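A single protein chain has been omitted; all remaining protein chains appear in their positions.
This part shows subunit A:
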Amino acid sequence: MVIGHGMVGARLTEEIRRRDPDGERVALSVLGAEPRPAYNRVLLSTVLAGGLGAGMVALPAVPGVDLHVGVAATGIDRVARVVHADDGTTHPYDELVLATGCRAWLPPVEGLGGGEDGVGDGGAPAPGVSVFRDLDDCDRIRAAAVPGARIAVVGGGLLGVEAARGLAGRGVAVTLVHPRTHLMEQRLDAGAGAVLAAALGAAGVDVRCGVTATAWDPATGLDCDDGSRIAADGVVVAAGVRANTALAAEAGLAVDRGVLVDDRLATADGRVHAVGDCAQHTGAAPGLVQSGWEQAAVLADLLTGADPAARYRGTRPVTRLKAAGIDLAALGEIESGDELLRVSDPRGGRYGVLALRDDRVTGAVLIGLPDATATITGLYDSGAPAPEDRLALLLGRAVPPDVAPAAEPARMPGSTVVCRCNTVTKNTLVTTWRAGARDVEALCRRTRAATGCGGCRDAVRGIRDWLERADPAGATGADPAREDAA
């Protein structure tokens, strides 16, 4: 029995059916509160930016699952081992998995809605206000995001930055309000935050850090604690999330920020498990779907018996921003190293911090260095030693390697292979030329240079021309091959 049919709940069913395709070991039933089958929440910012239609985010249907869409669990009876649902049904279980995810948090700002008294966590947003969590939110924001509209985004974390960039791409006048000193402060240092803010600014987003929203009034706009008022037609709130733990808490399970689980993803009640954003495990990377997917694979191993020794040991956090024209990655902890490199190129929109300990990458923040990002992430994931040339690693192709100019025939070592197809060296060409093959055709015929792919014909011509210049009288003059010493 799985409660929750989001990305992680759906992945769990897929992983279980991969190990037990015919349902011989595990019968699966799933309750999903949203009125539609599972979809790819990670892609919502792409939908918001216009790269995808809302109909293109569905996840693959998993066969062999008793799926109840639009049915929310209302209670867990751990003694009777049943789950009660809001449609009046009860669902017995042998093993229960909580994959209830998290919800968007509404900060206690006057006029934003939420809470029991219309302010703060737990209620619906006010008119003109939307959180950015599910497809309905996405539809609502897109409907408001007509060109020329003015939208304030509250919260400069990953989701707020992606929303702001996506809205700007739709021709919306976007103001991003962030109460902290710099953007994405949980993952970026100040320098990176500044480069990111500049990139957003170049994309047309008005970024205001260190500013806290104090009140929203659809008639006047968003008031801030610095005394400013942002004229806006709507507000998108991306101020963080809270794990959905109420069911677990009511069932008497230990809950902190999330439902506490061990390396088996089990609560203190061995028959109840939790995965994804609703779970709290010391090694998990909050907010990254990767944690939930890795947990789903481990739990599927355990529940199907495919690998009873499977354990979840944590996830190496790699955060990637999905924002057109901005390449940003943050991985590990940049305070964690015994070695730190930092390059800053605000004018070029490039910034990099690389932390290493014992030769291994332990953290990095990289903006505008896409190929270095690929390499450094690979080293971080594999734990392999980093190359000796740290700066080259950090810069990647930002600094092109020293490309040797096409070798001058005179300076080319004699052993250089000119024609790879036929292993013809410069020495062979020189010898053949001195033996009387004075034009390109004759050189090629006798040595077979340029008779494969033909790509070296110009190089052969260059050597022939050089020989003619250096030794016009032929073998009687200076010996051009002497210059091979270079």
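We adopt the following convention: a contact is a pair of C-beta atoms (placed from the backbone, for glycine too) under 8 Å apart; a residue touches a chain by one contact, two chains touch by 3 or more; residues count from 1.
The definition used in the following text is that contacts and distances are computed from a predicted model.
Only one of "Spermidine/putrescine transport system permease protein PotB", "Dehydrogenase", "Assimilatory nitrate reductase catalytic subunit" or "Glutamyl-tRNA(Gln) amidotransferase subunit A" fits the UniProt record of the hidden chain, and that name is "Assimilatory nitrate reductase catalytic subunit". Among A:A27, A:V42 or A:A202, the one in contact with the hidden chain is A:V42.
Only one residue from A:D381, A:E408, A:D439 or A:D465 touches the chain missing from this view: A:D381.
Within the entire complex, the positions of subunit A that touch the omitted partner chain are 40, 42-43, 46, 51-52, 56-60, 318, 320, 322, 327, 329, 370-371, 373-375, 377-378, 381-382, 384-385, 387-388, 420-423, 448, 451-455.
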